[in-house]
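With one protein chain held back, the other chains of the complex are shown just where they sit.
And then chain A:
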Amino acid sequence: MDWRTTSQTDSPLFGRLDGIQSVLDPHSPQAEAILSLGNWIFAGGTLIFIMVMSLLAFAILSRRRHTPLRSTTFIAILGFVFPAVTLGVLMVFTIIVSLRISEAPGEDALRIHVTGHMWWWEVVYEGPDGQPVETANELHLPQGRPVVITVTTSDVIHSFWIPGLAGKIDMVPGHVNTVSFTPTKRGLMRGQCAEFCGAQHAKMAFYAVVEPQERFEEWLARQASPAREPIVDLHEAGRTAFLEQGCGSCHAVRGLPGAEGEIGPDLTHVGSRLSLGAGWLDGSVGNLAGWIASAQHIKPGNRMPSFDRMDGPTLRALAAWLESLE
């Protein structure tokens, strides 16, 4: 199976993963603009801090009664003019950056809708034929094409944040927010819920894969297709176990009657995903089996019970079938 492992520092497909979730390693012009604004504020703030501390030290250590610090001109300049000018410049700079990062993308922009859940991400693409294509906990983005992501939530307030690509955007119940950016460098990035949303907030992450346009289109076409039919007996047994255990009440597997659930992530192509449990475990057959058997131990309080009453071969078959859904 073609698992692209993410736990190592070096990945054959994406190179080093050091900046995988870092605002300091921007992969879009929008993230670069935010980083440069941040750098200017940080550098300016450092200078001002040093200046204030020096003046404070001078005021404390100076034995002169009438220091130049007490003159009206000095106070007027450093106490009023300087902050007014500095904050004014900063405001203009911030407005320019804000306008730049919120520029409406063109009509050809890729549109993705993401819904936050406690604790995973539902991701819906517009398929090749205009039909919605549902996936979860993973974004695939074509390199160089503007992306518009609309976000909302099904429960509490979450925040959608891919530090390497754009700023945070809140996911508010009953409200749709929008963030847009153009990923320019290919690579693997990690996003994270940035608004405390409950006990497993820290385990609510996802991967974003920026890849060339053709690869993205292949991926989307594969995601739009229904689940593949089992070829071997093991996968057949796994599919039977899936239906018998009632997994279909919460999970959808397109093309499989009896699996139309909407509570949990769509599993039609779960075998192609990089992670399980929303960016928490690497995608692999072992992790699939472990997650099924002890989901409540790995991520306590999530909506999926631990299915720990299956016999070994059934659990293995179920995991193997899910892994085969690429």
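Basically, a residue touches a chain if its C-beta (ideal position, glycine included) is under 8 Å from a C-beta of that chain, and two chains touch if they have at least 3 such contacts; residues count from 1.
To be clear about the criterion, contacts and distances are computed from a predicted model.
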{"item": "Per UniProt record, name of the chain withheld from view [\"Cytochrome c oxidase subunit 2\", \"2-oxoglutarate oxidoreductase subunit KorB\", \"Carbohydrate ABC transporter permease\" or \"Membrane protein\"]", "value": "\"Cytochrome c oxidase subunit 2\""}
{"item": "Touching the absent chain when the full complex is considered, from A:V97, A:M204 or A:L281", "value": "A:L281"}
{"item": "Omitted-chain contact residue, chosen from A:P128, A:G246 or A:P313", "value": "A:P313"}
{"item": "Contact footprint on chain A, counting only the chain that is left out", "value": "1, 5, 7-8, 281-282, 284-287, 289-291, 293-294, 297-298, 308, 310-313, 315-316, 319-320"}
